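Only a single protein chain was left out; the remaining protein chains are all shown in position.
Presenting subunit A:
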């Protein structure tokens, strides 16, 4: 993945509007957070291949860390802490946030076809 280029990502986000798309949404601090540090909590969530339609999509940020919001007819999809992006298999938009050690902390992925696995 490479650092987010906001104009490119915004352009691609727009192409998914008003279509049935598959979304992967995730945040995690790992299964060992509390094992390594007693004061830490294990927190994580992921949703894979949820089929949704959003009418508006926007990515906002300060040049290094970004937030994305997808506006649906009834509700929102939101991700914060996004740092990197890539197109997977040319058609799937992957956005992710990594920590200093390169570990994934958050991801938002959109595709017109389902994600594998």
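A few remarks follow.
As a convention for this text, a residue touches a chain if its C-beta (ideal position, glycine included) is under 8 Å from a C-beta of that chain, and two chains touch if they have at least 3 such contacts; residues count from 1.
The rule we apply is simple: contacts and distances are computed from a predicted model.
This complex has a chain not shown, and the name its UniProt record holds, of "ATPase", "Putative tricarboxylic transport membrane protein", "YIEGIA protein" or "Bacillithiol biosynthesis deacetylase BshB2", is "Bacillithiol biosynthesis deacetylase BshB2". What subunit A contributes to its contact with the hidden chain is residues 1, 24, 26, 28-32, 35-36, 46, 84, 86, 88-89, 92, 94, 96, 98, 101-105, 107, 109, 115-117.
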